[in-house]
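Apart from one protein chain that is not included, each protein chain of the complex appears where it belongs.
Naming follows writing order (A and B), and every chain is counted from residue 1.
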Amino acid sequence: MDTCTCNKNYTLDTLIPQVGVITDIREETPDVKTFRVNAPEGGKLFEHMPGQCAMVCAPGISEGMFSITSSPTNREFQEFSIKRCGVLTEYLHSLQVGDEITVRGPYGNHFPVETELKGKNLLFIAGGIGLAPLRSVINYVLDNRENYGTVDILYGSRSADDLVQLKEIQEVWMKTEGVNVYLTIDREQEVWDGHVGFVPNYLKEVGFSTDKTALVCGPPIMIKFVLAALMEMGFSKEQVYTTLELRMKCGIGKCGRCNIGSKYVCKDGPVFRCDEIDELPNEY
Amino acid sequence: MLKIEKEKLPELFAKIAAGQELYLPVNISGQVNFAAWDEEVQVDLTTLKSVKSPKDAFFPQSENLYTCKREGKKITIEPEELKNQSFVVFGMKACDVQGLKVLDQVFLSDPVDTFYAARREHGVIVALACHEPEETCFCKVFGIDCAEPAADVAAWMAGEELFFKPLTEKGEALTKSLEGLLTPAGEAGEQAVEEEKAAIRAIVEKLPYSNLSLEGWNGDALTEKFDSPLWEELYKPCLACGTCTFVCPTCQCYDIKDYNTGHGVQRYRCWDSCMYSDFTMMAHGNNRTSQMQRFRQRFMHKLVYFPANNDGMYSCVGCGRCVEKCPAALNIVKVIKSFQKQGGEK
Partner (left out) sequence: MQELIKRAKELLADGTVVRVLGWKAGDLPYNPEPAYFAKDTDFADFVYNGFCGANLSKYMIEASKMEGKTLVFLKPCDTYSFNQLLKEHRVEREKAYIIGVGCKGKLDIEKIKALGIKGIQSISGAELTDEAETLTVQTLYGEKTCAYKDAMLERCHVCKGKEHKIYDELLLTSRDTTDADRFAEVARIEGLSPEEKFAFFQKELGKCIRCNACRNVCPACSCRKCVFDSNKFDSSQKANADSFEEKMFHIIRAFHVAGRCTDCGECSRVCPQGIPLHLFNRKFIKDIDEFYGEYQAGEDVDADAPLTSFTFEDVEPSVVSTRS
């Protein structure tokens, strides 16, 4: 944290953001853009871990929590993949390279890449924009390849046009040794000669062995059916991690709105192991 | 222990206020709330409960965090200055002092809320024992002794005098600055204070809520309490207003918003209420869509979630403000009693 200039006894409050400059914008899909953000003087805004989030704000418009999609192993910048779905995201999509926003964070816990996941065979299962948090883990794992076992990535979207990070998937992930990528789209399309079908079904079709730890992220309905499929395939809940998303304002477990029971998603989450979720009251 | 005649209190307040800001219970247009002292205000130390708790001396209902200015594409952020001068809150009650301890658990835990921490550091609290507790009080249930408030200074009103006993370094410093006005209480004074304490405690024993049982309310009771069908009945009269939240000394939920001043954007935070329909609403949905869920959240937070995260500490101090102010006559006591009654019928 920076030292606050107004009172030397305190460090800068975690609610005070930093200014970030948009240095690159990639149009991933018709409604998803990936924004690259740097500090105004260059370099990264902060260090983070895979799965962590940050509050991105267009001053005067609104502020929202987004997962950081770039890997911490990237030393130059942070990236956010943002889907247009409300007032804030609409505005962010109208921004150009060189525009400034504010960012505060990183917030929340992260995927246990340095502990529980180390040495494990990993199965990533993502739907739509849900790839954003997992991409951070995937690239982290690929950059520290020797620390992990096999890597399988199953990713699906509504259509071929809605697959985010396709270039990286095809040019990096698919070409990395020991990494298997399975892509699927919901409905047939002329341009698509790959697999067609919903993620949970494809998962069962492929029939992964249970010597893996699964990391799941996507729309709530997909997560629900993926979890059911994994259980059916013989996975235990202790082998599955996912992320939750609720309305957040402070990001530090104090403003009181993102709790499920006694857990705050912004602070105790967003990453939960599925057996932990079972202990929470059904209010998410 | 020291003392001062009640009629000399205006002099005491003037002397405190000469050195720092002074907040104390003030009657404005018929209602008593904590406000800054000046010679014009009508100080009221006899009304037992201020409408709002004095928590806003430390956690204001609305406060700016920073100002954001934009010049072309450039954004600059000017953080609001932290409190850096001492101030005195005079006349807080034991329950409200405990209320701050609850807020401390939230705001002083990592990462520290620096705005709150600065106010806590610079605030000097003179706590006043509760002369004549009322039927809505139930601080005893939470182990609070309103006859013996523990803050920087403890004070008692007995007879025509106010007794003053510093308990901390900050309290000693304040007391020292008031030399000349405060005189030694003497043995008679000590005796008067003991009598006052005994009188207070005797009344507390007779208060209707003093024997309220919190049995079964703890961090482990989560699923059992959460799934109870009782909530569906209890919430019915709730109007979904924020009265209970805003008068409460321990409610700490807040909202963060931007206000466009025309010369920049002011980022401020303000008290929020879990009772409000938009509290958990976001672009793609809301996880507490019914008033029953929101109502349940408030009481579960105070009696189950908070103890689960804070070594059993409840996020209620029994001040009874919600009992007095709820427009639909609902309150935490009724909730606790309903669960107890249901348990008894099982």
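What we mean here is this: a residue touches a chain if its C-beta (ideal position, glycine included) is under 8 Å from a C-beta of that chain, and two chains touch if they have at least 3 such contacts.
Please read all numbers here as calculations on a predicted model, not as lab measurements.
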Using the definition of touch stated at the top, determine which of B:Ala57, B:Val247, B:Cys274 or B:Leu303 touches the missing chain. B:Val247
Given the full complex, what residues of subunit B touch the hidden partner chain? 28-31, 33, 48, 51-52, 61-62, 132-136, 203, 206-208, 236-237, 239-243, 245-247, 255, 257, 259-260, 266, 268, 270-273, 276-278, 323, 325, 327-330, 333-334, 337
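Criterion: only the chains that are shown with their structure count from here on.
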Provide the C-alpha centroid distance between subunit A and subunit B, rounded to the nearest whole angstrom. 39
Tell me, which parts of subunit A touch subunit B in their complex? 4, 6-7, 9-19, 59-64, 85-89, 98-102, 245-247, 249-250, 252, 254-262, 281, 283-284
Sort out for me which residues of subunit B touch subunit A in the complex. 65-66, 68, 70, 73-77, 79-82, 84, 106-107, 111, 113-115, 117-118, 121, 219, 222-223, 226-227, 252-256, 258, 260, 265, 267, 269, 272, 274, 279-284, 286-288, 293, 297, 300-301, 304-306, 308-309
